[in-house]
Structure formats: C-alpha cells, structure tokens
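With one protein chain removed, the remaining protein chains of the complex are shown where they sit.
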Amino acid sequence: MSEDKEKIISEAVEKALQGDMDTINNIEDRVTRSKAKAALVKAKRAKVVSDEDSTKEDNASESKVEEKINFNQTLCKKISEKFSDSIDGDQNNDWIQLKPENWLKIAKWLKSDEELFFDSLQCNTGMDLGEGVLESRYNLHSMKHLHKVEIRIKVSAEKPDIPSVEQVWRVADWFERETYDMFGINFIGHRDLRRILLPDDWEGWPLRKDYEEQETYHGIIVPKVKEGWE
Amino acid sequence: MTVDFLFDFLSELLSDLIGSGPVLIISMLIPCLMLFGFITIYALIVIYAELKVSSFIQDKVGPMGQGVGLHAGKWGLLQPIADALKLLLKEDIIPSSADRPLFILAPFMIFIGAFISFVALPFGESIIVADLNIGLFYILGVGSIAVLSLILAGWSSNNKWSLYGGMRSAAQIVSYEIPAGLSLIVVIMLAGTLNMQDIIRYQMGGMFSWILFDNPFVPIAFVVYFISAIAETNRTPFDLPESESELVAGFATEYSGMRYAFFFLSEYANMFVVSAVAAACFLGGWHSPISGFMDSPAWGVFWMISKTFFLIFIMIWLRWTLPRLRVDQLMNVCWKVFLPVALINIFGVAIWTVVFNQ
Amino acid sequence: MKRYFTDIFESISSILGGMGITLVHLFRARNDNVTLQYPEEKWPRPERNIGFDHSNYNVIRSRLHVDMDDCIGCLKCERACPVDCIKIVTEKAPARGEDIKAIKHKGITAKGTRKALVVTRFDIDMSECCYCNLCVYPCPEECIYMTGGPNAKKHPIDYEFSEPDRSDLIYRFAKKGTKDGLEKINAEQETGA
Partner (left out) sequence: MGVVHGQEMVLNIGPQHPATHGVLRLQVKTDGEIISEITPYMGYLHRCFEKHCENVTYEQVIPFTDRCDYLASMTMNFGYVVAMEQLMEIKVNDRVEYIRVIMAELQRIASHLLGIGAFGLDLGAFTPFLHMLRDRERILDIFEMTCGARLLYNYMWVGGLSHDLPTGFVEATLNFLDYFEPKVDEFENLLGHNKIFVERTADIGIMPAEVAISYGVTGPNLRGSGVKWDLRIDDPYSIYDRFDFNVPVGKGMKGTVGDCWDRFYVRIHEIRESIKIVRQAIDQLPKEGDVHQAMPKKIRPPKGSIYRRTESPRGDLGYYIESDGSDTPYRVKMRSPAFTALSVLNEIGAGWLMSDVLGILGSLDIVLGEIDR
C-alpha cells in the first residue's frame, strides 16, 4: 500500500514543480496530501539551493540565527523559573536583560550548571545609554558546548551598583575594574576596585557621554593647546 | 726580569748622580707605563674585535665609517677611539644619595685588581715585568680584588638594581675561583713549579709537548678552567651581575663617563689576564706550535699574544650565542658540576703521572 | 644520577650546536649582510608597478603635498582626516572659472572643472598627520597626495623632512598673499559698483 502512495506523492510533486498544483490538491487522503506538500517544499528548497550556493549560506546562517534565538528564549525561561522576576523588561532574542539584584547567583548557576557550562566570560562592556542610565554587558561563552549569550544589566547613574562576578570568572576582576574606571559603575564585592588605566586620583568617568575633562591635572594643562594652528 | 735588568742598567748609568732609591722607582715606573700603554691599546683592539665579530654573527657589518661628520675610519677603525673619547668627555654623575668615597673608589679598585695581575704575565722569553717564583699563585690571589670592588660599587650607588648586581657578582666570582684554582693545580702538578716562565719552559718542543696534550685528563681541566674564567670576568653566559635585560646594568647602573670606562676597561683587562694564563699554562706560552719554526725569543711575544687573542675570540663568540644562566643554576653548575670534575681530574692526573712516571 | 650526565652531555652538544650556527653566520656575513650605510645608501623605495591602470595612483606614505592649482576647496580631505590635521578656509571667487592674475589663481583645474571658490588658507600639520592616506581618496581633483612613488617625477620621495622646531612642520600650501589680494579685489569691486 505504501509504495503506490509514495508513487502518487512523487508524481504529484513532479507535476507541482512544473506549475499545476491541482494534482496535489485533489489527493483525497489528507495524510498523503500533506506528505506530498512537504515533499514539494523540500524539493523546492533543494532546487533553490542547488542553483546558487550563496543562498545555502543564507539558509545556514538563517538556521544559526534561529537556533540562537530559541537558545536565548529557552535560557530566558530557565532563568525566570529558577530565579523569580530576574528578567527585566520584555523578551528579546539577541540578549537577556537582567535585574542587578541576584546577578551573582545567576552567574554562579550559569557557570556551574552542567548543561550550560559558561566557563569563560569573553568581554564585559560598559555603556552609557543617555538620560542617566548605565549598562554593563557580559558576553559569555562555553568552551565545551560552543554556545554564547549576551547578558545586559541596566542600572541608574545615581546608584550604579552591580554585584561583582569576579569570584565566578577571574577575568572579570580586571574587566570590571576597567568598566568602573571608565563609567563609574561600582561592582559590589569586588576584591580591590580601583582605577586600572587612569591615574588613581583622576576625577570624572571619561566614557560617560556628559564627561568634561578637567582643566589641569597636578598643574599640567590637560587639553593640549598648540600655537600657530587655530 | 725587566725590573732588575733595568735596575742594573740604570744604576750603572746614573748611580753617581742620584742614589739607588730613585733609580729603583724609575726602573719600576717605566714598565708600569709600558704596561698601561699596552692595556689601553689592547682594549681598543679588543673593543673593535667585539664590535666586528658580534656584527658579523648577527649578519650585520658593524661600524663601517661612512657617514657625514666625524668619520669612523675606513672599516670603522676609529670607532673604538670614538667610544673611548665619548666616555671620557661624558658628564660624570655621582648620585646625591650615593656613598661618595666608596662610589669613587670602586672603579679604581677594580682597575688596580686587573692591572697588577699583568705583572706576572710572561710575554716572551725574557719579557716579563717581574719573574716571581710564585707567579701563578700571585695572579690568582690578585684576581679576587675585583670581587671587593664589585660589591663596593653595588652597595655604594644606593640603587636596588646595583645592590642586586653587587650581591650576584660576589656569589659568582668567589665561587668560580675554586674550580679555576683546582684545575690550575693540575698544571702545577705536571710542571712542578709555580713560576710562569718555568711552566712554559716545561712545555718546550712543539705542539705535542704542551701540557694540554700531556695526558688525557688535562683537556678536561682546560675546559673547566676556561669556563670558570669566563664566569670570573662576568661574561655571558654568566653575565648576571650586569645583565642588561634584568638588572638594567647591574652594579654599573649609576656609573657614567670616566668611571664607567674604568669598569669597561677592567673587564677587558681581566679577559686578557685570564686568557693569557690559560695560554701560558695549557697552550705552551711563547713556544711556537712547530718546535724549530719561528721559535726565537722575539717571535715568542707574537705566539703568546696570538694564543691569548684566540681564546678571547672564543669568549666573544660565546657571548653572542648563548642566553644567560639564572643565579641558582649558576651556583648549581659551579658546585655540582665543576668542583667534582676538577677534583676527579686532579686525582686522574696524579694516577696517570705515577703509572706512566713521566 | 643518569640525569646528571645526560644534562652535561646535552648542554655541551646543544651549546656546540648553537656555536656552530653562529660560526656559519660569522663567515657568511659578507653576502647576507643587511646593514645599509644610511647617508650614502638610501632605503630602496619599492618601485610600484601597479597591476591596474591608474598609473599615477599613489601608494607611498610620506609627506603630503597639495597642487593648489587643482584644489577646488571642497573640504572633503578635511572631513576625511581622523586626526583633524588639515585646515582649509575658502572665499567666494568674484567670477566663476576665471583666472585672477593678481593672486595667481587659476580658474580651471587640470580636470577641467571651473572653480567657484578661492582657497585662502590650506594648512596641513604634518606633526599630527597619522599617514593613514584617508585624505587622498576622496579628492575629486586628485590634487592632495603623498610625495614620491609613481608621481616621483613631479615630487621625489621625501621622508626626511624633520625640523628642529615643531611649528615648522605646519605646511601652508595656500599661495602667498591670496587672502589680502582677494580682499583688495572685493574692496575695489564694492567701490567700483
């Protein structure tokens, strides 16, 4: 019974490829009709792919993007189950927005959980989103499962406190010191939070959008004035 | 030899004019000035040799003397003189927090250490400043004055880096004198005397009568002596006291101008002394390799100096090939490798001479 | 104990091996010598026969030069410079595309465009220039370029332009006297009209 069904489906798909869809539509049995349609879609896609290979990459990158999106969504769900109301704001598929409160616990869980195993913090970027909102973004990556995630934590400029994840990933020690140095986000629980690139007694946070450099530093005029030019 | 020779000659000439005291002083001063002249000329030559050899090893050509302004001579020959002039004319800074008297004393002490050991070096049949019968022992004893001045220099410039350099050099030179001394005992056992001229006369007659080929144990002693001699003059791979990439310049960090020139000069003078002793004791001093050929006393000076220069060339060659040893590895090599090898060597040579009762 | 002897043997053999290599270099120094006696032998500029057609395309990184006759004052190079080391001030030309003898201003450029502006000031501060060549591309008249390379016929390579005083490194390309010459002309026109 199933061979002739296969035959019907393949015939119908051949005809549909030439354009007349009615043979597929008038297959009575609902199951074989849906199977034929699926075969048609696959054949179409295969035909498209074989023509130009560039679209193949699009499909590959498309699937990668899809996979990334649903990976983020599953991760979002897991986090919200485990740690109640830690997701801040709506669901978004490129990154995960967290509230600063239990970020340290989430970080420990992200690293220790066998199935996620984010063992390397790739990069921590500070960001000044304007109107007194600072943000610290963490790009995490797992060497074992080769999957990545970006976690963002918004915080107000008046009270810029984020728990430090320096115990979880040792690299965060210097990354957080640099974000503190440039943005003034102080990381609670950090080993020795002080400026890393600028001299220790430099006032102001340079990378904030509303930053004016100080006139003199220890008597040296900071903005370099050059004669004979202006 | 030359001092008493000069003394007799001058006393006949001027004995009626001035008493025998001043004559003695004059007859001592003349060889001193000659030695000082020899050292400065030798230093210029060896600086030039080091510049050229190191450049050739590094696929460079070294100073070639083109260029505007002060010409550095056809093949860069004037370069060493330019270096010497530069060091003389440079400002001589003494750090304010340095211990002034010791700071000033250190370079002179190190130069004196190198200078007075020239006295017992045999340059030719009769060309030796003072033919001491304890020649070899005297040279070794005087050689250790350098240690004192390095520590002095390290301590007095009140700089952490030079303190490190001073301490390292103290440990290194003192501990490397022992294998050097032990390997020279082999020579003394064979030659039977401490007098440098007699040691060389013992090696008369062609290359195969040199002590080096006397019995199979002596080449080992020669290698041990040569390497510990390199350590004594702070040359790579043992140049820890003034290792430029770690301790900035070691004990010589705070020195500049004339004083730095003295450290430089005494390092090269020490190199000459050490290689001359090696040439005299192991390679037959002023004897020519083929017994009859060019063996007259005048040629002796040529042979002595060419052997010494060959050994100096090896030192320069080693410097531009090998990395530097670490301090504890340095000690490890000295006490755990050179010392036992030197002791076994003495034992070996003793048995060999008894069995073959040369 | 065995390691003790292998250590000694290893060190001797590897040191002798190393010395062998340096000895080979010592004797072969004559032919693979790399030093260049600077004042006599200059650094050989790689002659750039470019694969594609614009033969006068300049790829050398050295001092910037501007042909003022071709410059139409479009400020594209000033905007392209990442370190803002180019300053241009332009004035409206009395008549479009005409030469003005008094201030040696040519009206039409080599490419035939008619100039509407007179460039009174064109300064490049070579002490701040980062030699990134970003200003050469946008220029429609190709009048700003780095000296040397394929256009060496017009301007030989010049990478020895160091000056004792830093402010001498500010190159002023605008022709002498254009500014006040132009003012005089405008003043005459007002009085005349």
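Letters A, B and C mark the chains in the order given here, with residues in each chain numbered from 1 onward.
Simple rule for what comes next: a residue touches a chain if its C-beta (ideal position, glycine included) is under 8 Å from a C-beta of that chain, and two chains touch if they have at least 3 such contacts.
What you see is a predicted model; the values in this text were computed from it and never measured.
Remark: the absent chain touches shown chains A, B, C in the intact complex.
Annotation: of A:L121, A:I153 or A:L193, A:L121 touches the absent chain (contact as defined above).
Across C:R61, C:K104 or C:R121, the residue that sits in touch with the chain not pictured is C:R61.
Across the interface with the omitted chain, chain C contributes residues 7, 10-11, 14-15, 17-18, 21-22, 25, 34, 46, 48-52, 59-61, 80-83, 130-134, 137, 146, 149.
Along chain B, the points of touch with the absent chain fall at residues 57-60, 160, 164, 236-237, 239-240, 243-246, 248, 320-329.
For chain A, the list of residues touching the undisplayed chain reads 54, 94, 119-123, 125-128, 137, 139, 143, 146, 150, 169-171, 173-175, 182, 195-199, 206-207.
Definition applied: only the chains that are shown with their structure count from here on.
With each centre defined as the average position of its C-alpha atoms, the distance from chain B to chain C rounds to 55 Å. For this pair, chain A with chain B, the centres built from the Cα atoms lie 69 Å apart. Residues of chain A in contact with at least two other chains: none. Shown for chain B are the residues in touch with two or more other chains, of which there are none. For chain C in complex with chain B, the residues that touch the partner chain are 4, 8, 15, 18-19, 21-23, 25-27, 29, 32-35, 37-40. Remark: chain B residues 53, 55-62, 64, 66-68, 317-318, 320-322, 336-337 touch chain C in the complex.
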